[in-house]
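Complex shown without one protein chain; remaining protein chains in place.
Letters are used for the chains, namely A and B, taken in the order the chains are written, and counting of residues starts over at 1 for each.
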Amino acid sequence: MKRLDGKLGALCALPLGLLLAASFLAPLVVIAGFSIMPQRVFDLAHIPDFSAYAVFFRQGYYKSLLWSLGMAFMATTILFILCWPLAYGMAKVFGRFTLFLTIAVAVTLFVSENIRLFGWVVTLMKGGLFDGYLKELTGLRLEGALYNVPITVFGLVYVYFPFMLFPLTQGIAMVPDDARQAAADLGASRWRILWEIDLPLAAPGIMVGSLLCFVLAAGALAESKLLGGQSVIVIASEVETAFSYGQNWPLGSALAMSLILVIGALAITTIARIDLDAIMGRKR
Amino acid sequence: MKTSRAASIALVCYGLLVVAFLYLPIVSVGFASVSKARYLSFPIRSYTLQWYESAVASATVSELVATSLTIAAVVTVLSMVLGFLGGLAFARYQWRYRTLFQKLVLLPIFFPQAVLGLALLVWFNSLGVVPTWKTAIVAHLVWIAPIATLIVAIQAYSFDPMLEEAARDLGASTWQILKELTIPLLMPGVVSAGLFAFLLSWGNFPLSLFTTGADSTLPKWLYAKMVSGYSPQVPALGMLAVASSIALVLIAMTVPSLLRALRAMRADKT
Partner (left out) sequence: MSGDPILRLENIVKSFGGLTVLRDISLDIADGESLTIVGPSGSGKTTLIRLLVGMDEPTSGAIWLRDRRIERVPANKRPTCMVFQSLALFPHRSVGQNIEFPLKIRGVAAAERKKRALQLMELLRLREDYYGKSVVQISGGERQRVALARALAFDPEILFFDEPLSALDYRLRKTLEKELKDLHARTGKTFVYITHSLEEAMVMSDRIAIMRAGRFEQIAVADEIYARPRSRFVAEFMGEVNLFDITATVEGRLEGEGIEINLPAGSSPATAVLAPGEKVTLMVRPEFVHFLENGHVSDFHLRGTVRAEYLLGSRMHYEVERRDGSFVTVEKLREDRFKGKPGDEVVLGWDVEHCHIIAEGRP
C-alpha cells in the first residue's frame, strides 16, 4: 500500500510540477542569468560580469528597492493592527456574521485591483467624489490627497487587506479557547493573555499573513502608478522601465533579482518553518 | 471568557465599517459610470446610461471580453485538472518529495505578480515566443494552479483515509477506488477551485498586463485608458466587470442548494 501511494503521489505531482518548473523556476533562472550579463545585451552568450549590479548601486536604483521594502513594511504593520481585531472577531466572536464578512471580503478579490484603485482615484481626486461633494456642501476643498507616499501606502493597505485578514483569522482560530480561559482563571490580564497566549499560538497565521502581504506589496506596481503618480518610484516600476523603454535586459534583471533575493530569502525561511499539514487542518 | 456585549457590538460595527470601506471605491466608480459629463467631475449634474450602452455595443469591448473569457475558460479547465492531481499529491498520498512539492507549490503565491509577469515576458522573449493571449494563459496558470491545488488539498484533508482502505477491503481495485470514491468526494473542491480560477483569471491585471502582448484583456485595456485617454466608458465597463464577477459568485452560492433540492425531490420519488 505504501509503495502504491508513493507512485501515485509522484505521478499526480508531475503535471503541476512540470508546469511550475518550466514557467516559474525557469524564468527566474533566466532572470538570474541575465542579471550577470554585460549591459544591454539580449542573450546569454556572453561572459558574465556584475556591471548591472554596479549600476544598481551607483545610479541609485537601490533607493527604489528601499522605498518598496519600506512601504511594504509599513503597509504590513498597519494591516496587522487593522486586521487583528476583525480577525479575532471572525474567529472567536461572530457567529454567522463571519460568513457574511468572508464572502464580502473575498468578492473584492475577484474585482481587478486596477478598477478598485481607480475607484480611489475617482473618490479622492480633485473634482472627485469627496472633493466635489465637500465643495458643494461646505465650500471646503480636499487638496493633494493623491500623488504622494502616504496615499500609496494606503493603496497597498487597501489592496492587500484580504491577504492579511484570512490567514490571521485562520491563525487565531487555532488558539484553543481553554488555554485562554485557563490563563484568565490564573489571573492574567487581557494584555497578558494577548501577549503570552494569543500571539504565540496564532504565530503560523501571523507569519503567513505578514509574509504574504509584505512580499506582494514589495513587488506591487499599480498602487504607485495610479495613486502615487510620480511621487515615488517602486522597484517593480524600474524593472518595467528597464525592460521596455530602457531596452536593457541585464539591468532590468538585476533590479528584479534585487527584489527576488530579498523576498526569496524571507519566503523560503518562513515557509520552511511552517507545518502546512497542521495549518490546513489535516485529520490524522 | 466571553467578550463583553459592548466589545462585540463594537467589533461588528468595525466589521461593517471595513466592508463599507472596501466597497467605497466601487461605489464611486458606479457613480462615475452614470455621469453624463465627458470628463470626471463630482457632484454629478445629470445621469445617463449611455456609457453602458456604448460599451456593450462597442466592437473593441466585445473583442476584449472574448479574449478575457477565452483565457479564463482555458485557465479554469486546466486549473481544475492540475488542481485535482496536485491536491492529491499535496495532501493525500504519502510520497517521497511531498514536503518539497508542498513548498514549491506555495512559492508562486508568495511572489509579486508584476515581477512574475515581467520575468515571464523575458522568458518568452528569450524562447522566441511572441506574447499573445495564449502566453497569458500560461502566466495565469503559474499563479492560479497552485491556488486551485490548495483548495482541492483542503478538501482532501477532510477525506477519511479509512474510506479507501474499506473500499479496497471490499474488493475494489485502484482504478475503481479512484472512480467510485476519490473523484466524487473531491468533486466539490475541484468545482470550488474552478470557480476561483475563473474569477481570478477574469479579473487579473498584473499578469495580463505584461504577458498578453499585442492582445489585450479587459483589465489591461481599462488600465491603459485610466492612465491616458480616459473616457466614461471606463467606469461603465469597470462596473460591468464587477457586476459579472458578483453575479457569478451569487450563482455559485445558490447552485449547490438548488442541486440538493433537486436530488431530494428525485430521491423521494424512488
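Note that in this section a residue touches a chain if its C-beta (ideal position, glycine included) is under 8 Å from a C-beta of that chain, and two chains touch if they have at least 3 such contacts.
None of the values given here were measured: they were computed from a predicted structure.
Within the full complex, the residue among B:A166, B:V227, B:A247 or B:A261 touching the omitted chain is B:A166.
Taking the complete complex into account, B:L185 is the one of B:V81, B:L185, B:A224 or B:I246 that touches the chain left out. Listed here are the chain B residues that touch the chain not shown: 160, 162-163, 165-173, 176, 180-181, 184-185, 267, 270.
Heads up, the rule we're going with is that only the chains that are shown with their structure count from here on.
If you average the CA atoms of chain A and of chain B, the two centres end up 18 Å from each other.
If you check the complex, the residues on chain A that touch chain B are 2, 4-10, 12-17, 19-20, 23-24, 26-28, 30-31, 34, 42-44, 82, 85-86, 88-90, 92-94, 97, 101, 103-105, 107-123, 125, 127-129, 131-133, 136, 158, 161, 177, 180-181, 184, 211-212, 215-222, 225-226, 236, 239-240, 243, 249, 252-253, 256, 259-260, 263, 267-268, 271-272, 276-277, 280-284. Within the complex formed with chain A, the chain B residues making contact are 1, 3, 7-8, 11-12, 14-15, 18-19, 22-29, 31-32, 40-43, 81-82, 85-86, 88-89, 91-98, 101-116, 118-123, 125-126, 138-139, 141-142, 145-146, 149-150, 153-154, 157-161, 174, 199-200, 202-206, 210, 218-219, 222-223, 226-227, 234-235, 238, 241-242, 245-246, 248-249, 253.
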